[in-house]
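Below you'll find the structure, written out as structure tokens, and then a few comments.
One protein chain is absent from this view; the other protein chains keep their places.
Chain naming follows the written order as A and B, and within any one chain the residues start at number 1.
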Amino acid sequence: MKLPIWFHRFGSPPYVYGLANTLAPWLAGIALILLAVGGFWGLVIAPTERTQGEVYRILYIHPQTAYISMMAYTVMAVAAGIGFIWRIKLAHAVAVSAAPIGASFTFCALATGAIWGRPTWGTYWEWGDPRLMFELLLLFLYLGYLALRAAFDDRDKADRVSAVLAVVGIVNVPIIHYSVLWWNTLHQGPTISRLGSPAMDTSMLIPFLIMVAGFTALFFWILLRRLQAEIVEREHGTRWLQSLVREGAA
Amino acid sequence: MPFDAVSLIFRRDLRLAFRRPSDWGIPLLFFIAVSAMFPLALSPDRFGTGVGETVVAAADAEAGGGDEAGAIEASVAGRPLYGLQSLGIAVLWMAALLSSLMGLDRLFLNDVEDGSMEQLMLSPVPFIALVYGKLAAHWLVSGLPLIVLVPVFGLIYQLPLATSLMLAFALLLATPALTVLVAIGAALTVSLRGAAAIIGLLVLPLASPILIFGARATVLALDAESAAGPLYFIASLAMLAVSLGPIAIAAALRVSLE
Partner (left out) sequence: MSEFFSMGGNGAYVWSAYGITLGVLIWNVWAARSRLKRNLRLAARDGEPEPEGRRPRVSQL
């Protein structure tokens, strides 16, 4: 399969570094504004939920972190797959950059989910909720990927071997997700669904979506900064990097 | 021609396995030790000793709060009472999973060290076909003995014969998938020394669906219900693993050795 010609610009480290440098401040601004607005809206303006009371306000951070944890894995696996098939080193750099962000958000989703479980269900770890179990397995997948990378001295080999793992992982993620869901239907599910009724009230939906957008912008902002760091590390000693560094110093 | 080569690899690997019984024997001994020692971690007064008692406990639980029959935990006079049988199913599945991880770092390493792996990659026969040959041989010496052993260890946990046979049948479907997953882990780490611990971290989360459906099929058999649903799931997981897994294994081996 051939890639379109324009795509090959994204294989050029100086081009991508410059692009990331231009885009990152914009994403940072958008992310911070959205998170500030959404956070204030969710904590102060949004009405109290009927069954759960004020605790439901975790709704404005927990599902968002869980969503980022899954999106980061997809970004990582797709980038790793592109890097493996078309031998694009920058794609591997994207995959490496996405992994620690995804792992940290997975941890965050687990922690906030457990905290939310305590007042709602009376326990930090509700076995009736399969999504917690899924997030835990996802965290293991991230840690396995990072541990495998760390075990290699040679970066090229680490890139290509861990790419195989990432692709095997992304094939398995939906299977794991649905088997954990299926496993849960055998137990008595939690009586209070935390995400509320299927149609969330508009007064809650708007801050919810603002936070989703804010976390997404934040993810890509950090991804670009990490990608820049990765590019600088990988392009060590090249001429374009030397001139870039000298310009920055002057 | 390819089939000759595959059967040659298959027979060669079997012959090598029989010359080195420790490679496949130690994981089996590990399985035996784990399954036999697990009850030591439980207080003997906390689990029902006989089939009748478990049923009594389950009935009590139903009266008390409505847990499903054969509940993992039931309260009799304020004491949690384990159902030894359901516990045994969990233990046997986990022990099978862990034992298949044992000694796995040697699966491709012997061939890599003596250089025969590179010869296999250079041969005109598709490398994936040869990987199938190796996997089949490995399954025969690691998966099959497990399937035979499990019904025997069902006795320790007082599983009825039908449940033990269902456990063996579920393992018959699950072990090919398990062999493939574990081989993916071995292929990814083949160029690392002492990577056994990493293999566990890589493979265990990937194997969670097999564990869920396998244990569920066995529990359904214990309750004398139809286990067809989970068995179909395991079968489809095995099909997926066996059809796509070797592609990943071959890719990982090539990358590791290039």
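By our rule, a contact is a pair of C-beta atoms (placed from the backbone, for glycine too) under 8 Å apart; a residue touches a chain by one contact, two chains touch by 3 or more.
These figures come from a predicted structure and were not determined experimentally.
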Omitted chain - touching chains that are shown: A
Contact residue for the chain not shown (choose from A:M71, A:A163 or A:L218): A:L218
Among A:W41, A:F105 or A:F208, the residue in touch with the chain that has been omitted: A:F105
Hidden partner chain, residues of chain A it touches: 35, 39, 43-44, 48, 53-55, 57-58, 61-62, 65, 100-101, 104-105, 107-108, 111-112, 115-116, 118-119, 218, 222, 225-226, 228-229, 232-233, 236-237, 241-242, 245-246, 248-249
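Operating definition for what follows: only the chains that are shown with their structure count from here on.
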Computed distance of Cα centres, chain B from chain A, in Å: 32
Chain B to chain A touching residues, read off their complex: 68, 184, 188-189, 191-192, 195, 198, 201-202, 204-206, 208-209, 212-213, 216, 233, 237, 240, 244, 248, 251-252, 255-256
Complex contact set, residues of chain A against chain B: 84, 137-138, 140-141, 143-144, 147-148, 151-152, 157, 160-161, 164-165, 167-169, 171-172, 175-176, 179-180, 182-183, 186
